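For this view, one protein chain was removed and the others were kept in their places.
A and B label the chains in the order they appear, each numbered from 1.
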Amino acid sequence: MKTTTMMALAGALAFAAPAAAETVKIGMVTTLSTGAGYLGEDVRDGFLLAVKEEGGKLGGTDVEVLVEDDGRKPGTGRQIAQRFIERDGVEIMTGVIFSNISPVVWPLAEEAGIFYVTPNSAPSAYAGAGCHEDYFAVAWQNDSLHESVGVLSNDLGHGNAFIMAANYQAGKDAIAGFKRYFKGEIVGELYPALGQTDYAAEIAAIRDAKPAMVYHFLPGGMGINFIKQYAQAGLGGTIPQVLSGAGMESRILGAVGETALNVASTSHWSADFDNEANKAFVAGFEAEYGRLPSVYASQGYDTAKLIASALKATGGKVLEDKDGFRNAMRAADFASVRGEFRFNNNQHPINDWINQVVEKDADGALVLRSKGIVAPALADAYAGECALDWNK
Amino acid sequence: MHLFAEQLLNGIQLGIFLYLVAAGLTLIFGIMGFINLAHGSLFMIGAFLAATLTDVTGSFLGGLVLAVIATGVIGVVAERLILRHLYERDHLDQVLVTFGLILFTNELVVMLAGRAPQFFSTPGWLNGSVEILPGLQYPVYRLAIIAVGAAVALLLYWIIARTRVGMLIRAGSTDRETVEVLGVDIGLIFTALFGVGAMFAGLAGAMAGPLVSVEVGMGEGQLILAFVVVVIGGIGSVHGTLIAALMVGIADTLGRAFVTDVLRLFMAPDTASGMGAGLSSMLIYVLMAIILIARPSGLFPVQTSRH
Partner (left out) sequence: MTRGHLIAAALCLIALIALPMVLEATGNRYLIGTVTRVFFYAIAAMSLNLILGFGGMISFGHAAYFGVGAYVVGILSFHGAEGIPIFGLPGTENALIAWPLAVLISALAAALIGALALRTTGVYFIMTTLAFAQMLFFLFVSLEQYGGDDGLFMSAGRSEVPLIDIEGRTTFYFVSMICCALFFWFTHALIHSPFGRVLKGIKQNEPRMRALGAPTYTYKLVAFAIAGGGAGLAGVLSANHTEFVSPDILHWTKSGELMIMVILGGLGTLLGPILGAAAFLILEEFLPVIFDMLGLDLLQEHWRIVFGPLLIIVVLMTRSGLHGALFRKRGAS
């Protein structure tokens, strides 16, 4: 028994030996299980598509992408990140989906002195005074998702709103972000518990309050539950929902179907964006995976393309030329599927937020169609507190 | 006042739904003394199958019926292959094996159906609201759940209390040897009973499909709530389960609807909404604690020899 244990251990050690030096290793800590597993799946598939397009390279450099599932558990996320850093020697960490994983993975990356590029979660703690020169957010700063909904709600002429968010930090941030821009009156505000499935009580309260619109931020399955029950209650046609890009994306649309018809939401990307990079991405993604890309897939793809542009600029050097790599990342000289892409001084993007409406296409299939920019060049509220100076 | 009536009705409806989830659990627990954590997995399987089969058959009712039957078959297969070996073993083994089944089923569903939440179409006639009292609109689908739950409750009561099978079941749960002496294959009855329990789980899942996100792990939260219901009601008591389910449903809904408003009367709105949400999510557990202090075997304990 002891001998076999030792042999197994020896096998594990041999496997763990560092690989050849030319390949840049990228560690992806992402969420592939639980009900929210599809978010990580799309980010991963988008990212790997970009690698595949170049035949295993990014920006001309061989890359090895290590993907592991954090199960949305911080403890697991930390284990994986530590393994990536110490066993595999990754130079770039990416993949984090949820805001309860960022605060365990990012400090490890910071301590190890490697780059951290988040394709999704970007909490306010790392956008203001807590910003860092090696921390890059590709998708957004979390709040802007919801700030843009505030802007859109004004544009749509809604004088008052009933607002609702899951009872956790990101939910509170969402409500704060919405209120920051919304000019109308708030006629009701509710915080259902995370993971709640039944919304009859909340829907009754909404019916009672008779608001002009409803805005809600209920992540993953919660939002699907609510949208379905809202439609069942017959309110879908009378009190419109105005949602964030996280509340209405293609996978959620796929789950709720026709009940989402005419729902307006904001997004920084849409599958129908008319630029070359996006057309190639959407076609390539469909060919590779047999499904349409979601906004998360676009974020994974953009993350890979951004890294590719920096690798190209430094000739494949990451940690050997940290300044060079960082400057190239800041320059963001790549063809984003969003069209233009640029970072603010806190290394979070300044996005153009569009209005996106659920419509039927010529074949009767439901699609998210872009309806023009509502919040152009929306900088997040925290950048001013970030002390990063790019010219140093 | 309308709002209160509507919320009360919502509570009753949630209670009936919880009863649907808990009915199979209490049947298998109460009569066979078997603790089945994978009940939540059967709930999930029912929802996934109903989503797919509704799509294939183009009919909600067709999909529902087929999904319920298929879940029952899956339950019977699981019982024959694995679970029946556990009847004579202690609860701990039952908990662990069915826990392993949860891990297995979740991953299998991911492999077969993918990670994205499934689409579930409901027919138009079940959408929308009707006016059940002047000025009180209520969703048709939720009324349908109440109807199905009531039907299941009546059916279960009739089977257990009035039929020969029910008598055998009641005898089997208390005195296995006597029944076997009578020449009845109790093993077969248990298999059938497990199948029926699985069908109830599948029915609850399929009925939930149009209202909730059909996703991996969707049954686990329901499982815990069903446990609370069964513990409050008294394990194996069919009417106890119904009453407990209604209590939990009403407490939970009214908590969510009014606790925050009550708190707002004497604290800042922000604190009130945060605290209200926390309090209302713990409310049913507090309810359970209070009931267990008064009655450690639930409200309607059943006398059996197997637990």
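Keep in mind that, in the parts below, a contact is a pair of C-beta atoms (placed from the backbone, for glycine too) under 8 Å apart; a residue touches a chain by one contact, two chains touch by 3 or more.
Please read these numbers as outputs of a predicted model, since none were measured by experiment.
> Among B:T52, B:T71, B:N106 or B:T122, choose the residue that contacts the chain missing from this document, as touch is defined above.
B:N106
> Determine which one of B:D55, B:D93 or B:D261 touches the chain that has been left out.
That would be B:D93, which touches the missing chain.
> I'm checking contacts with the chain that's been left out. Which of B:T57, B:S121, B:Q137 or B:S297 qualifies?
B:S297
> Would you mind spotting which of A:N167, A:Q241 or A:S294 touches the chain that isn't drawn?
A:N167
> Touching residues of subunit B against the unshown chain: what are they?
Given the touch definition above, subunit B has residues 29, 33, 35, 37, 82, 85-86, 90-93, 95-97, 99-108, 110-111, 224, 227-228, 230-231, 235, 274-275, 277-279, 281-282, 285-286, 288-289, 292-293, 296-298, 307 touching the missing chain.
> Write the list of subunit A residues that the hidden chain touches.
1, 11-13, 15-18, 32-33, 68-69, 72-75, 78-79, 82-83, 85-87, 99-100, 103-104, 107, 167-170, 172, 193-194
In the analysis below, only the chains that are shown with their structure count from here on.
> How far is the middle of subunit A from the middle of subunit B, if each middle is the mean of its Cα atoms, in Å?
Distance between chain centres, rounded to whole Å: 35 Å.
> Given the complex with subunit A, which residues does subunit B contribute to the contact?
2-3, 6-7, 10, 13-14, 17, 106, 110, 114-122, 126-129, 137, 139-142, 208, 210-218, 221-222, 252-254, 256-257, 260, 269, 273-274, 276-278, 280-281
> Mind listing the subunit A positions that touch subunit B in their complex?
Per the stated touch rule, the residues are 32-35, 37-38, 41, 167, 189-193, 195-198, 200-202, 204-205, 207-208, 220-222, 224-225, 228-229, 231-234, 251-252, 254-257.
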